[in-house]
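Below is a structure I'd like to ask you about.
Only one protein chain is missing; all other protein chains are in place.
Order of writing sets the chain letters: A, B and C. Residues in each chain are counted from 1.
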Amino acid sequence: MSEVSLSVQAAIRELVLANRILDREGVVDALGHISIRHPEISDRYLLSCARSPGLVTEDDILEFDLESRPIDPRDRPLFAERFIHGSIYKARSDVNAVCHNHALQLIPFSVTGTPMKPIWVMGAALGNETRVWDVREAFPNDDGMLVVNDTMGASLASALGMSRVCLLTSHGAVVAEAGIRQTVLVSINLVTNAEILLQSSQLKLAQNRKETRYLTEAEIASMSKLIFNPRALDRMWEYWAARADNNPGAAS
Amino acid sequence: MSEVSLSVQAAIRELVLANRILDREGVVDALGHISIRHPEISDRYLLSCARSPGLVTEDDILEFDLESRPIDPRDRPLFAERFIHGSIYKARSDVNAVCHNHALQLIPFSVTGTPMKPIWVMGAALGNETRVWDVREAFPNDDGMLVVNDTMGASLASALGMSRVCLLTSHGAVVAEAGIRQTVLVSINLVTNAEILLQSSQLKLAQNRKETRYLTEAEIASMSKLIFNPRALDRMWEYWAARADNNPGAAS
Amino acid sequence: MSEVSLSVQAAIRELVLANRILDREGVVDALGHISIRHPEISDRYLLSCARSPGLVTEDDILEFDLESRPIDPRDRPLFAERFIHGSIYKARSDVNAVCHNHALQLIPFSVTGTPMKPIWVMGAALGNETRVWDVREAFPNDDGMLVVNDTMGASLASALGMSRVCLLTSHGAVVAEAGIRQTVLVSINLVTNAEILLQSSQLKLAQNRKETRYLTEAEIASMSKLIFNPRALDRMWEYWAARADNNPGAAS
Partner (left out) sequence: MSEVSLSVQAAIRELVLANRILDREGVVDALGHISIRHPEISDRYLLSCARSPGLVTEDDILEFDLESRPIDPRDRPLFAERFIHGSIYKARSDVNAVCHNHALQLIPFSVTGTPMKPIWVMGAALGNETRVWDVREAFPNDDGMLVVNDTMGASLASALGMSRVCLLTSHGAVVAEAGIRQTVLVSINLVTNAEILLQSSQLKLAQNRKETRYLTEAEIASMSKLIFNPRALDRMWEYWAARADNNPGAAS
């Protein structure tokens, strides 16, 4: 990749760091992936070869077209589910970064049909509506669960619609936002929102309280402006980057 | 800050360490902040520029008046919610350190309306009454959730009253005490108290027990004397400081 | 062990690494053990002397026959429960690695009689049926709980049948698979499956949802092909190995 432009080099560096951050913050483990739209060619995207996010280096980043075919595969193994990325970039011109993960805290929501609603100020990052894609409903004649081709990717992208977050039943989630820092932020806050929501439900039951309070649409709109403010994003990114650089017990 | 007095230098050092401790102990993450009243000018306070607590250095500390205007902003970004600090120092001459955080364990209590009552010996640090400030009730015509001006700060300070702890519904908490070590102690114990209280509620329900036992006012008073004893505070502070100095995987 | 063949050397290295990985991923702690069938002599297996997995080195590996007698004990202490390994290798010619652990997340299932069913895509690694061995039922006249002889080992192997996983009531689990990477994978995913299943049950109850969705047999079959694919295994193994090499706060 010695001939890439400065803007592509910067995108690759940011993407590698995003991989390390998602590993450090527990959003991904051995599995999961994050991509960024190519900064100069809008119908391409950058994604690592099939490797655990905590181990990804600049040399692992490959370029794909929106049918998720590698431009130059360099004999590297590819993620079977890379079609998630291509399909979402195709459907959403406003999206420039996509994350797919299996964070365990998310699974209880989709397998019980519990809506994932923003429950604290920073949960506003999830947006008004978290969608759900159920592979069984979408492909009733197929036992496969993973998004391994364009048809499945398009179905998932359609379920996501204009939302930021779509849960994949029994599987995990996809997050799509305008930039990579936003996508990382939403991915991290989604997991925390799930933790708080589970605990709140448990406390309500155990303490026999009448209701759990969620954010209103107006509150979500108001908080979103603050959360996605570039200076707020910079502050959080500086913190996550410092922790990722000093990741104990992670692959390095 | 080359011209500051020895007492101000000491306050700044203690404040930086408090930032690192709160990060290490999980009270704050990318967000949250702690301040200290100026040791020589009682209508001013010291607070870092807008930066994650685990990354704060002495150079990041700024001086504010009680309207939360920076004396010398040095082009640094400022916390939007610094008004929490100014408003509490204005209302509470007995308070010399204020912490605001979003610790996830606290949210379930405010969103379900569950009282945060001291449940174990060290929970006595919370004091007799944990207050709650609900931005929706305080400002029903405004969708903003954060404390971004003096009016909102005054409303929060009024809700806090003479207590040590006030939960902010769907948001987090503020803690205010006579010194920075006390404020750090209460902030840490508040999170642990929330964890124990949730688990106790769950165990009571699952085991069909009749009641959960909380501390009495007399027990809180008796334990408070021991907890806030300077020697006890020194012992805990020595421990937290050692851990903050050796913080794996935290920003440093 | 200076005279062992290259294939045995490789097996020993893989076994030592598997020990470190299981420690790093929290499947084992001071207790628990993993073995590998001898790569050249199919009625023998390799297992460390009685030592915590996180501390095991190549020099600790001993060779056993299928009655679990050490070929050359070198005065090392032996695991009292080594009969688990010999008995399973005897009963299952398809199995080449066996893990026994006490992961705390598994115990609630056996002591309440709750079936351990695969609940998310990676839970397919558990296979269609997790079996249960109850020492009280198997040996009603004996108060011993551990598998300390061939008779008890045979009883456990019989309960395991052709499954990959057998829970030991009030005790832990055994995992048996075709290779050591597969056995490590199933051991790790079993613990995560338990965590997700507990959380899902709690969320269903607290949110008053109608049902929890588990994987179907067809989904388990479909996912298993992908999970046990050598390239997928390599990717996960690379990640776990990197983390085990950089294990903070673990024995080393």
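In this text, a residue touches a chain if its C-beta (ideal position, glycine included) is under 8 Å from a C-beta of that chain, and two chains touch if they have at least 3 such contacts.
Keep in mind it's a predicted model, so treat the numbers as computed, not measured.
Asker: Considering the whole complex, which of B:64, B:83, B:133 or B:240 touches the chain not shown?
Answerer: Touching the chain that is not displayed is residue B:240.
Asker: Which of these touches the unseen chain: C:105, C:128 or C:216?
Answerer: Considering the complete complex, C:105 is the one touching the chain left out.
Asker: For chain C, enumerate the residues touching the unshown chain of the complex.
Answerer: 29-31, 50-52, 54-55, 77, 80, 102, 104-105, 107-114, 143-146, 169-172, 198, 201-202, 204-205, 248-252
Asker: Could I get the residues of chain B that touch the absent chain, sorted low to high?
Answerer: Residue positions of chain B that touch the missing chain: 24, 119-122, 192, 195-196, 199-200, 202-207, 209-216, 218-219, 221-223, 226, 231, 235-236, 238-240, 242-243, 246-250.
Criterion: only the chains that are shown with their structure count from here on.
Asker: Give me the rotation angle that lays the C-alpha atoms of chain A onto its copy chain C, rounded to the nearest 5 degrees.
Answerer: So the copies are related by a turn of 90 degrees.
Asker: Find the geometric centre of each of chain B and chain C from their Cα atoms only, then give the gap between the two centres in Å, rounded to an integer.
Answerer: 45
Asker: Centroid from C-alpha atoms only, then distance chain A to chain B, rounded to Å. What do you get?
Answerer: Result: the chain centres lie 32 Å from each other.
Asker: Which chain A residues sit where two or more other chains touch them?
Answerer: 202, 204-205, 248-250
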